[in-house]
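Got a structure here, written out as structure tokens. Questions coming.
Note that one protein chain is taken out, while the other chains of the complex remain in position.
On to chain A.
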């Protein structure tokens, strides 16, 4: 539709609308008018109007649902004969909207139900396509689409013959049982049960009163699977309680919550007050009501579900219900005891994750969430939190903004990973905050405070995500935050998780801006956290100071590098350093590496491009240094991290490039961070956000590379061998991390033991950091192993298929097939 507007007419309109035109060129106005009226004459054909109305259905809160629904349905059936394009278009659009804008599904269903009273054929057309789509999505393992189509089907229950949707749900359940009995770690079965439970409420809302027994039977069956704690859940728990804390209650799995919530709905006659029922007409409209009641019923074509179902493109994990607004004095989001919590959340999550290609629309749907649920489900938009307690009991205290923001946070804090890159969820929140700052910003503020209060027992990976989102968000809103309320925490020891958060946040803010700017946003007490080196754009070159050992050599090498001297000219200086180092009882390789790398960094200090060019030119010598000894390898990293100590972001980027050039191996970085640097700082390094970032990025780099290879359709024997070697070194990497981190977590680390000044508080902090790190990388290791297992199975399957095809004596076809898979 946007293309339409960009046509020449669109351009000209823009021109005419400019101020200049309007005020100065009066005579042209009638030209403008003529065109305006011509446009009015070309009333768009019905299929265009219906498309437009369907697309924006339910978006206008001022328009009663039944009116809107009836007007679209009648426009459709009235023009049934005159516009043949319309029928197919209508069906296709309804199906498309159901999977693209799922908040609108009940409203679309209502239009179909009303249309059914005049043109019953349309439902048959729709059902035929719907069934075909469901089957196709099941085949691909696109479970979300399956769920969304079933939701549409569920809303149409009242016009279906026989048991309607129930046979499909029962069939799905029998697959779930098979899968769950086969393996306790199965996730597809769990997903199927979740789909069944999320479909059920819509059936009950669409055809009230009739299906209670059927529903009860089904829920009796799902109970065993839904209530059984999932083997993988411990891995993805967002909170990581400290040992001392009496084990704070673990989060609930979504599926378990759903089962219990629906059970209480069933006991309550399936009231489901939050679900919209746009197919209900006011009693006054007797004609429409009776037409709906007596409309044609349709047989649902059978849906075949293959015996073995597939997991689909996205790895499935059990889901945990996460909320940043739990335990408040007034309930600003539905409590986890009501079905509304899961039903609204589910619809919002689908919207958020499907609509990643237009965050502006995501944000609008988030802000207008109250349009898509029953009236009075929510309090008025933008009601301040403090006012919620004045709301009289039967009325809702749920703040639509809180519910919406909570849904986004549940994705941002989803382990192991949400569907999209984290920055999408940042962007969605930014956009929502831009659209309705007065409503959204206070909700975000309360979320931030909640997370900050709980930062000490948040999983460390999530702690880091919080930091990243927080600083990024502030960068979009002028870096304003009420830092004064955390001022007491500035005086906490650096090892305290909240202090670590503050330091990390300031560093990240500075990276997106610059030190002086951020300093201006911080209250007095925070000022000294912005250290002098952070304010320098380019770090000092330590060899400019004659008191630094090897100052002359350092300057000489820098000068040689600057004039792009040949390596032979540098070698003598390096040899001189070696000799001097030996005289002074220093490790010659470490010493020369430090001087050389620091000089390279210095001549590249102007920008990342400069340093990359400098590294490129000295690649050979750097590679040799990295290969010379463990100590020299570590010294490269030490030199980078020291030189750019005031700008850890730059240091991390440089190390990343050194990894790309294979000047450093991932194990060198891990070893440097977790053993050497952590040792030198007596564990303090574990509390620094940028050290975690360095390690995390390094691990992700390794695992991403392995995943890419593992996902290839077939590997040549050489590839296979290389892949196996890579997998081996990944395992070694994880086990080295395990060893180092276990030592920190248990207090067995030499540096912790030999520290004569026994400081129990300090030691407890460090052990805790060790535990938190350990949990993150154990999870990563487990996830990668699970991935490799699955990818291996997939590959074997493909190889087997290919071999079978070759057995048929048609080699050429094999190639084609493999490519298709790729």
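Here is the rule we use: a residue touches a chain if its C-beta (ideal position, glycine included) is under 8 Å from a C-beta of that chain, and two chains touch if they have at least 3 such contacts; residues count from 1.
The working rule: contacts and distances are computed from a predicted model.
**Q** Pick, from "Eukaryotic translation initiation factor 3 subunit I", "Nuclear cap-binding protein subunit 2", "Large ribosomal subunit protein uL14m" or "Cyclin-L2", the protein name that UniProt gives for the chain of this complex that is not shown.
**A** From the choices "Eukaryotic translation initiation factor 3 subunit I", "Nuclear cap-binding protein subunit 2", "Large ribosomal subunit protein uL14m" or "Cyclin-L2", the unshown chain carries the UniProt name "Nuclear cap-binding protein subunit 2".
**Q** Pick out which of A:608, A:748, A:789 or A:804 touches the chain that's been left out of the picture.
**A** Spelled out, the listed residue whose C-beta touches the missing chain is A:608.
**Q** Using the definition of touch stated at the top, determine which of A:326, A:445 or A:649 touches the missing chain.
**A** A:649
**Q** Considering the complete complex, identify which of A:177, A:487, A:512 or A:764 is in touch with the unshown chain.
**A** The missing chain is touched by A:512.
**Q** Of A:55, A:552 or A:709, which residue touches the hidden chain?
**A** Selected residue, touching the omitted chain: A:55.
**Q** Go through chain A and note every residue touching the omitted chain.
**A** 1-2, 6-8, 11, 15, 55, 92-93, 96-97, 99-101, 355-361, 420-424, 426-427, 430, 468, 472, 475-476, 478, 508, 511-514, 607-609, 647, 649-650, 653, 656, 701
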